[in-house]
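Complex shown without one protein chain; remaining protein chains in place.
Think of it as A and B in the order they're written, each chain with its own count starting at 1.
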Amino acid sequence: MFELLQYIADGLAVGSVYALIALGYSMVFGVLQLVNFAHGELFMIGAYFVMYAISLGLPWPAALVAGMCFVGFFAVIMERLCYKPLRGAGKLAPLITAVGLSLLLQNLVQATIGPNPQSYPAKLPDGILSKLFGWMQKDPNTFTLPQLPEGLFDYGDLVIRHRDVLIFFVAVGVTAGLELFLRKSRPGRGIRALALQPNAARLVGVPFNFTISLTFFIGAALAVAAGLLQGMADNQVTPFMGISSGLKAFAAAVLGGIGVIPGALVGGLVLGIAERLLVGYDLSTFKDGAAFFILIVVLLLRPQGLLGKARMVKV
Amino acid sequence: MNQPQTQQESEKVLLRAENLTIRFGGLVAVQSFSLSVPAGRIVGLIGPNGAGKTTVFNLVTGVYNPDEGKVYLGESELTGRGAHVISRAGVARTFQNIRLFSGLTVLENVVAAQSWQRRGTSLASLLGLPSVSSAEAELRRRASEILSFVGLSEFAGWESTSLPYGLQRKLEIARALMTQPKVLLLDEPAAGMNPTEKVELAALVREIAGRFGIGILLIEHDMKFVMNLCSQITVLDHGEVISVGSPAAVQKDPKVIEAYLGAETPDSGTAAEGGR
Partner (left out) sequence: MLQQLLDYSVLPLILFGITAIQALGLQLILGGAGLLSLGHAAFYAVGGYSAAAFTVYAAPAIGLTQPFFVMLAALAVGALSAMIAGFLVAVPCLRLQGDYLAMATLGFAEILGTALKNIDAVGGTRGFSGIPKLSSLVWVFVVLGLVWLMIARLQKTGLGMAIQATRDDEIAARSLGINTYASKLSAFVVGSSIAGLAGALYVHALQFISPDEADFSRSVIIVLAVVIGGMTSLFGSVLGALILVAVPEILRFAPDAIREQRMIYFALIVIFVMLFSPKGLQSLLVKVLPRRGQSSGRSASAGGQA
C-alpha cells in the first residue's frame, strides 16, 4: 500500500516536468493546429542554457529568466522564419518542417557542445562558446551547486523528497497562472480568441502575428522552466533529451486534451505516475513504450483527450 | 455518354428530405427542412447568406448526420450513410468553395470520380493485369466524353487548378456527372461567372436535367439565373423553410421579401449577398 503511494508521489514529480513541456505543445496546437515537433528541443536548449548560466556563476533565478527570454525569442524567430511562410500551405508542410527543425537543433547542439551528457558544474566546450564567455568561467573547485531542496518528509514507509513537492507545486502554480492569464489578461484572451475562431478574432482586432509569437514565447519559456527542473533533478543534460521528453510531453498533451491548459497538467501527471508504476513493479523495459501505448489508446478511444471537447469539421 | 435515366419519368420524385434538423451546439442550423426533387426537374434553394443552404446539402450528401429527419433516394433511405455510400447511390454534388483535386489533371479529376467502380481488385491493379487496363481505357473514354459535353475537351491535360474560375466550376459539374448521378446538387454554380458564362451554364444545367432526366437541386444567389431555370423554389431563412412554390409565387411572398432585409425585392440578387 505504501509502496503504491510512494510510486504515485515519485510519479507526480516526473509528470510535473512533462506537464510543463506539454503546456507549450498544447498552446501552439490550440492556436495553429500544428504539432511543434521542435518544442522538445526548446526544452533541451533551455536546460543547457540554464546549466551554463548557473555554472558561470549566475544565481538560478536570474539564469532562469535569462534562459526564458533567450529561448522564448529563439522560438519566436523560429516561428517567423519557418512556420509563418507556410501558413495556408496545408498541414503536411509545417509538420515536416518541424521535424526538420527538431533534427537541426539536436545536431547543432551536438556539434557545438558534443554528444556526451553534461552535468553541474558544466564547463564551456572549446570553441566559439568559450571564446565568447570563457572569461566568466569560474574555477570548478570553488563552485557550489545551487541545489534543489534535499530534505525529506519522512512518514515511516512513505518518504517524499522536498524537491518533488517543490516541482509539483511549481507545475500546478504555473498551470493555474497560465489559465488565469489566458482568461483575465487582454493578450491572454487574444490567444484564446485565436484558438476558437481565427478569422473572427482577426476581425475584432486581435493582432494575429503578435499573438502567435506570444504563444510561442510562453510555450518556450515554460519549456525552459521544465529544462531547469529536469537538469537539476537528474544533474544531466544531453543534446537528445528533447526527443523522449518531448514525445512523452506531447503524449501528455493529447492525453489531457490538446488545447486545454489544465488538460496538459492532468495528462502529464497521469503519464508520470504510469511510468513510475511500471518501473516500480519491475517492468521498466516497457517504460518508454508505455507513454505511446497510452497515447494510442487515448487517440483511438477519446481523440479529444480527457478534458477536451470534440471539434466540428467545416465544409 | 452513359444515360442513367433515358426515358422521361419527370414526375417521379427522386430525392426526398423529410423534417431534417441539425444543431451545432446551441444553434439550430436547419430546422424541420423538407423538400423533394423530381426526376428531370430543376429545383432552387435560395435564402440570405447564413440561412443554412449549404448545411442542407451537407445533410443530404452525408457530410453531416441530421439530428432528426430522413433522406430518401427513390425508395431507399440514405440517412446516416457514409458520404461515399450516398454518392454511389446516385447523389452527386459540387461545392461552393471549389474543391478540385489539385494534384491531378482535368481529365484525371473526372476519371478519379469513377475510380471506385473500376473492375478488379487492388492486387490486380498493382500487377497491371489486362482486364484492369481495358476497364481503365473505358473509364478514360467516358471521362473524355463528359469533358466534351461540358466543353472542357481542349483542357483535358491541364492542371485542374490552373483553369479559369468559371471553367473550374464546370469541371466540378463534369466530375459529378461521371458518377452517373440520379440527382445533382449544385452549390452556387454561377458564382464568379460573367454574364456570357452564366447563359452557357444555364443551358448546360437544362440539358443535364432534360436529356438525362437527372433531378437538380440548385443553390444560387443570382436571382435571375434561379428564376429562369427552376420550376420550383424553396426559400430558407434562419434554417427554416419560409416559402415554397413557383418562381412567380415565391417572388411575391411577403415573408421572402422581408427575409431579404434591405433588398427591395429578391430580384436584385446581389443585395442578398451584401445583406449580411
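The rule is short, and it goes like this: a residue touches a chain if its C-beta (ideal position, glycine included) is under 8 Å from a C-beta of that chain, and two chains touch if they have at least 3 such contacts.
For clarity, every value in this text was computed on a predicted model and none was experimentally measured.
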item: Touch with the omitted chain, as defined above, among B:61, B:79, B:168 or B:243; value: B:61
item: Candidate in contact with the missing chain, chosen from B:102, B:194 or B:246; value: B:102
item: Touching residue (missing chain; options B:55, B:87 or B:234); value: B:87
item: Hidden partner interface residues of subunit A, rising order; value: 29, 33-35, 82, 85-86, 89, 91-97, 99-101, 103-104, 106-108, 111, 243, 247, 250-251, 254, 285-286, 288-289, 291-293, 295-296, 299-300, 303, 313, 315
item: Residues of subunit B (touch criterion as defined above) contacting the omitted chain; value: 61-63, 82-84, 87-88, 92-93, 95, 99-104, 108-109, 111-118, 122, 125-128, 132, 135-136, 139, 157-159, 162, 164, 175-176, 178-179
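Just so we're on the same page, only the chains that are shown with their structure count from here on.
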item: Inter-centroid spacing, subunit B versus subunit A (mean Cα positions, whole Å); value: 49
